[in-house]
Structure formats: C-alpha cells, structure tokens
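Data block below; observations after.
One protein chain omitted, others in place.
Each chain carries a letter (A and B) given by its place in the written order, and its residues are counted from 1.
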Amino acid sequence: MTALIAIEHAGYVYGSYVLTFAAVGAFAWRTVRNGRKLGDQVDDADKYWT
Amino acid sequence: MTTTDTEPIADEPIGNRQHGTGTRATRLLGVATIITMGWLVAFGLGFSPADRDQDEAVRILYVHVPTIWLAYLAFVVTAIGSGLYLFTKKHSLGFDRAAGASAEIGVVFMAVTLAVGMMWGRITWGVFWQWDARLTTTALLFVSYIGYLAVRNLGGSHEQRAKRSAVVGLLIVLEIPLVHFSVRMWRSLHQEASVLDTDGDIDMDGLMLFSLFVGVVAFTLLYVWLLLHRTRALAMQDMLDDRGLDVALAARRAEGVAR
Partner (left out) sequence: MTPTARWRIARLVAAKDLRIEWRSRVLINQVLPFAGVTMIMFAFALDASDVLERVAPGLIWLATLFSLLVLVQRAFAVEADDGALDALRVAGVDPIAIFWGKSLALAAQLAVLEVVLVISAVLLYGADVPVGGVVLLVTTLVAATAGLACVGTLYGGLTAGFSGRETLLPLLILPVVAPVLIGATRAVESALGTGGVALSEGWPWIGLLAVFAVAFGVGGALAFGPLIEESN
C-alpha cells in the first residue's frame, strides 16, 4: 500500500484520475436523471427507442 | 380534456413503463464501460510501468489522451450532424439533436482534458500552461464550442435552432484550421526549448501502449453511452416543447371562440 502512495507526484496522478471520473460521472448521472425526469412526462408511445 | 405537463402519465402499470432513456443496448454499453474503466484504472495506475523520462506522470496520460481524443471525436460528430441537417432533403431534427448532444459531451471532455493537462504539465514541464500551437488551438476550440452551446439556447423554433447551430457548427470547422495555422506560424517565431516539446509524444510500447488503448476503448464506450442517452433526452425535451406550444395554441383558440 505504501508503494502506491509513495509514487512520485501521487497527488497529481491520483488526483487526475479522481477528477476525470468525478467529472464524467457527475455528467453521466445528471444525464440519466434528466432523462428519467423527462421520461415521466412523455408518453411511452412517443419514445422511439423503445 | 387537458393534462398538465408535469404530472407523470399514470395510465400504465409502473413496472411496464419505460422510465427514461435507457434500453437494453445502453445497459450493455454501460456495463462494458464500467468494466473497461476498471481495467483502465488497474493497468493505468497499477500494472503498467513508470516511464523512463516522465516517471509516474505518464500514468496521467492514460486518462488525459483518451479524453482529448474523444472530445475531438465528439466535435467531429457535431460537425457531421450539422452538415447532415443542413444538406439532406429531410432536414431531420434528429441530426440536430445528435449534434447538440455530442457538443455538450465534447465540452465536458474538453474541460476535463484541459484541467488534467494542466496537472500533467505542472509535473512534466513545471508550468500549468504554455502557448504552443496545440494547447492554444485547443483552448480556442473549447471556447468556440461553449459559444455553439450558447447559440443552441438562443430560442426560437426547433428548426431555427437547428439551422443556426448547424451553421455555427460548420463555421467552427472552417475556423479551427485557420486558428491552428496562424498559431503555429506565430509560435514558430519563438524558438521553443526542446524540453518543453509538446509534440514529441513519448515512445510507448508494451503495457504502456496497452493501457492507453484500454483508456481509448473505455472512453469511446462512455461517449457512445452518453450520446445515446442525451440525444433521447433532447428528443423528449423537443416533444414537450411542442406539446406546450399546442396547449398554448388551443387555449388561445378557446379564448377566441369564447369572445
């Protein structure tokens, strides 16, 4: 475990992964949630992907 | 009979209802994305070795490079969608919505790329930013697509939005080579030290190249997943706008009759 933390510039390296996944994850979650909210208001018949 | 737009449709049993924008295809895609992302973390942060010159900083590239490639891909899709909307006979709004969704995703990827790139630059070059052709053009591309998204929200009918955004989208395709070329001419005036050579991508082979490859696959899957969801959501948004318009028109007509 110490070997993982002790890598050079650990903060930047891990931080960049965290930043990337957090940002796209948040965007993905917002997208799905927005889709659900809209989906509740639209007839299923109109949804061309079903 | 009038229905309010914000109440859920209650006439189907909840279990059978299509809740949102997911389908079996997107669920499969989603699972594949998560699995590949897991591989990316494992290889990027674990199995792959440190670089000879950059040491551990190279690991950042396994997320940084995929995000910029996908941002570029997203913007290409936007341009293609714009062109298809304008130049096909049907002028299908589906192209417009795909273009818009792709641009949103591209902007998010681009923002992440710029932020992570600064972190990488800090370690490798000692500076957060430098004014070379690639970075400068990328920054301007980023701002241009933010402008594109703002144009999409200017208002008007769906067709007006589509036409306007498609024109802007294609103008960006015209503008970017000009920007890139002029910045390159500009920076070639200043002899850059080879230490800060941003075009000299490091030699990757073996596990390093594999990690990069995994990253590209993972983010491509993610992009497609996001694009499908977002385009469908935009389609529903347009439907609701139309429905709102119909309700308003009906109310207006009813007023006229009542007088």
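The criterion applied here is as follows: a residue touches a chain if its C-beta (ideal position, glycine included) is under 8 Å from a C-beta of that chain, and two chains touch if they have at least 3 such contacts.
Fair warning: this is a prediction, and the values are worked out from it, not measured in the lab.
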Problem - Among shown chains, those touching the left-out chain - result: B
Exercise for the section: Looking beyond the chains shown, say which of B:F47, B:F128 or B:F181 touches the absent one. Expected result: B:F181
Completion exercise
Note that chain B touches the absent chain at residues 86, 140, 143-144, 146-147, 150-151, 154-157, 159-160, 163-164, 167-168, 170-171, 174-175, 178-179, 181-183, 185-186, 189
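As a working rule, only the chains that are shown with their structure count from here on.
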Handout entry: Interchain centroid distance [CA atoms averaged], chain A/chain B, Å
Key = 13
Handout entry: Residues of chain A touching chain B in the complex
Key = 4, 7-10, 12-17, 19-21, 23-24, 27-28, 31-32, 34-44, 46-50
Practice task
Would you pull the chain B residues touching chain A in the complex into a rising list?
Solution key: 5-9, 12, 17-23, 37, 41, 44-45, 50, 55-57, 59-60, 63-64, 67, 105, 108-109, 111-112, 115-116, 119-120, 122-123, 222, 225-226, 228-230, 232-233, 235-237, 239-240
